[in-house]
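For this depiction, one protein chain was excluded, whereas all remaining protein chains were kept in their positions.
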Amino acid sequence: MLPFAGELSVRKLVTASQVRVGFIGLGIMGLPMAANLLRSGFPVTVWNRSRPGIEAALASGATEAASPRAVARSSDVLITIVTDSPDVEAVLFGPDGAADGLRPGAVFIDMSTISPAVTRDLAGRLAQRGVAMLDAPVSGGEGGARSGTLAIMVGGEREVVERARPLFEALGKTIVHVGPVGAGQTVKLCNQVAGAIHLLAMSECLVLAQKAGVDPAKMLEAVSSGAAASWMLSNLAPRVLDRDFAPGFMIRLQQKDLRLALAAAQELELALPGTALVHQLFHALEADGAQDEGTQALVRTIEAMAGVEVRRGG
Amino acid sequence: MLPFAGELSVRKLVTASQVRVGFIGLGIMGLPMAANLLRSGFPVTVWNRSRPGIEAALASGATEAASPRAVARSSDVLITIVTDSPDVEAVLFGPDGAADGLRPGAVFIDMSTISPAVTRDLAGRLAQRGVAMLDAPVSGGEGGARSGTLAIMVGGEREVVERARPLFEALGKTIVHVGPVGAGQTVKLCNQVAGAIHLLAMSECLVLAQKAGVDPAKMLEAVSSGAAASWMLSNLAPRVLDRDFAPGFMIRLQQKDLRLALAAAQELELALPGTALVHQLFHALEADGAQDEGTQALVRTIEAMAGVEVRRGG
Amino acid sequence: MLPFAGELSVRKLVTASQVRVGFIGLGIMGLPMAANLLRSGFPVTVWNRSRPGIEAALASGATEAASPRAVARSSDVLITIVTDSPDVEAVLFGPDGAADGLRPGAVFIDMSTISPAVTRDLAGRLAQRGVAMLDAPVSGGEGGARSGTLAIMVGGEREVVERARPLFEALGKTIVHVGPVGAGQTVKLCNQVAGAIHLLAMSECLVLAQKAGVDPAKMLEAVSSGAAASWMLSNLAPRVLDRDFAPGFMIRLQQKDLRLALAAAQELELALPGTALVHQLFHALEADGAQDEGTQALVRTIEAMAGVEVRRGG
Partner (left out) sequence: MLPFAGELSVRKLVTASQVRVGFIGLGIMGLPMAANLLRSGFPVTVWNRSRPGIEAALASGATEAASPRAVARSSDVLITIVTDSPDVEAVLFGPDGAADGLRPGAVFIDMSTISPAVTRDLAGRLAQRGVAMLDAPVSGGEGGARSGTLAIMVGGEREVVERARPLFEALGKTIVHVGPVGAGQTVKLCNQVAGAIHLLAMSECLVLAQKAGVDPAKMLEAVSSGAAASWMLSNLAPRVLDRDFAPGFMIRLQQKDLRLALAAAQELELALPGTALVHQLFHALEADGAQDEGTQALVRTIEAMAGVEVRRGG
């Protein structure tokens, strides 16, 4: 008896162990997420492009399968969290792809951050096979993945979202159903657009304080709880004061997400001048070899143009 | 016995009624601030360019004086909160100006948002007369002024700041001494720079959601408590959803503050490309006659370029 | 005896009729270019996705072939001028693609504006078949195509460029060999970057004059021959004064080219903030349905933000 078959009511979904979960993508985010699913009692079958992720998942109690298709065959719900649109496409429709293994009635949940348009296309192709798709990108970083406190932005049919809710609850704290398939990715891009521009705000106010001879730590103390408050100012600006540019969220991934946002804006015929400016300024950091540093390093582009360095004490 | 004379220790400043406060500038912010000082027991003498502010202050228990100079003569501490640098200059050094009325040992506190450079210049001229100056611009709006919960960013000599602390505590909740004279204004400009850029972030993510067919209210629900969180997103974006563009903080004043920030950046030889972009985009609203609307109206510039209108429900 | 075989010296290429030319892409640019080749004595075999272009070429004396492969089979030199990278890829490597028809020793010349990276990739794949590739995008528009006065920016091996020179001379006036394969496309993108930013310059100075109450025609008369001179100001600004927004060069194609430029900048890790700004501002025109209007319509985005319309007479 398959717990996700259409005829079963949501209420019957009482036992996590009845739902067999497939999980593909055991990176910084995926590995702790798979572990949280196991901890919540879901049996999890995994596949990953490289060995170390698999070994770590096996150590947490997962079962290994030989290919995306093999994972799909033994799963009621298949979750992916990989890098970009082509990666999700390859997992589903590449050689030994998962699409051929998913049975009608199964649910495919992509938790990567990819193109909303590609998402809708994939959902359409899966629907022809009787497979429902949710896009459920996350926010909250490695910390949120470990502690199971991610924010999850879910796109898809309401009924499917409800069926998947127990899994989401094992992974995150804020679970918002934002609209039909693709809407989750759109909201994630909104999140990235706002966050990226907030990094520019942070950079400009830090460098302004520093170059004006004011201790940027004092500036932060005065402004970060008022109308200029932002998560970036509270969480990343202090790291700038300590010249700590470790990620956090890597510039390489930030830029991928801004590319997706700007590509969506292009399809939608929508001017995003602030997003475009930040995307260009990040190129200066890429040119400097900082792809794997944290996004707070954006401040260095503004610093370089000002000839100063932001430091605690001013 | 003058309570602010140099030889008196801070500790002696026990009784508010011993400190005679002069207050110039009885507008939206100044009037409730003067009332809070009266409520805390300070005797307050006032002057204002127009009658209505004076009448309201008299009703709260203030005393009227005939000119800035007359206010200064009867005050130990003189507070101004007016619009821009030339207004402060006129109050101090114009005809019947306050500078001629301030006795040596008095303290002048400017709570307007004006140029840091002009602030330092005024402080220098007052120092020659034995008058100490603090710059203490505020954040928190009319609401904060009424409830006495303003954030106050204070620049000046530590000892003078401590002497003035009882007054600040009658007016605000967060009082941060950020550096020497002028530093308060610099920090206020940092606050305005960050806030203005956050408005652009808000505008771009709202319009992206709307034009992509996602309910912007759902988007806000999903993103406004995570890494993209900002005061603007939490407080002003919901007003955009309701098409409520009442101020809040008027575009006219926002633009004045961005002009001050960009002028400071020019003196400091500092590129603020995000601030400059937002300042230009606000010009489109000014051209549309929206000077007296709230700053959240920035979204209309992005909407106009996209041909959509952000609305609850998408 | 094949005229383009390696052992033949350039000098032997005396008779145009010895070189059989294949031509794919009979649009606004391609059709008059094919006609110019015929006029110069080259025998031309054509293929096009739609009939009208073919009929017109036949009327000029071309021969029709049934597929890209068939064109390639009967050609010593194959020329393409189509819209974008995927179009060139489809012509070469799609079903019945030209690559299978080109014999070793043949030359493939792509005169479309496409990605430099895709160009290098295609050249590599063709080299494995013994086919040399040149990228030779053009500037000068429909007028230049008709009159045979195009500017042609050629990338590829010097020797191959020299062999193809007689064809280029039938098509254009300025023929510059700018570097190895892909360099032609890079230079074309430089051309588009500069031109697009010049359109922003034109737009801002026209609207500044208009809104300041100065006749923009007088402004142009005064500035367009000095240090602010540009082709755009001399050629497109007068059309703005007449509210003539017919293409010229369509916004749709301008945006495609800016996308290519920004994608190249991304690969190169290079910040192009001016290009990115113009690309976003053009989105406002796309949102307004102006994709097929001329690029001079960019002025309407600046006008809309200013609430004025540029007109002769001010």
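Order as written gives the chain letters A, B and C; numbering starts at 1 within each chain.
By our rule, a residue touches a chain if its C-beta (ideal position, glycine included) is under 8 Å from a C-beta of that chain, and two chains touch if they have at least 3 such contacts.
Everything numeric here is computed off the predicted structure, so don't read it as measured data.
*Asks:* One chain isn't shown here. Among C:Arg129, C:Arg158, C:Lys218 or C:Arg243, which residue touches it?
*Replies:* Reading the full complex, the residue touching the unseen chain is C:Lys218.
*Asks:* Can you work out which residue in B:Pro68, B:Gly179 or B:Pro273 touches the chain that's missing from view?
*Replies:* With B:Pro68, B:Gly179 or B:Pro273 as choices, the missing chain is touched by B:Pro273.
*Asks:* With respect to the chain omitted from the figure, which of C:Val19, C:Val44 or C:Leu200 is a touching residue?
*Replies:* C:Leu200
*Asks:* Among B:Ala72, B:Ala99 or B:Ala284, which one touches the chain that has been omitted from the display?
*Replies:* B:Ala284
*Asks:* Could you tell me which of C:Val178, C:Ile251 or C:Val299 touches the chain that is not displayed?
*Replies:* Counting the whole complex, the residue in contact with the absent chain is C:Val178.
*Asks:* Using the document's contact rule, name the residues of chain B that touch the chain not shown here.
*Replies:* These residues of chain B touch the chain that is not shown: 255, 259, 265-266, 269-273, 276-277, 279-281, 283-284, 286-287.
*Asks:* For chain A, which residues reach the chain that was dropped from this view?
*Replies:* Output for chain A: 273, 281, 283-284, 287-288, 301, 304-307.
*Asks:* Pick out the residues on chain C that sit against the missing chain.
*Replies:* That gives, for chain C, the contact residues 116, 139-141, 151, 153, 174, 176-179, 183, 186-187, 189-198, 200-202, 204-209, 211-215, 218-219, 221-223, 225-233, 235, 249, 261, 264-265, 268-275, 277-278, 281, 302, 305-307, 314.
Simple rule for what comes next: only the chains that are shown with their structure count from here on.
*Asks:* From the mean C-alpha coordinate of chain B to that of chain C, what's the distance rounded to whole Å?
*Replies:* For chain B versus chain C, the centre distance works out to 55 Å.
*Asks:* For chain A, which residues are shared contacts with two or more other chains?
*Replies:* Chain A, residues with two or more chain partners: 265, 269-273, 277, 281.
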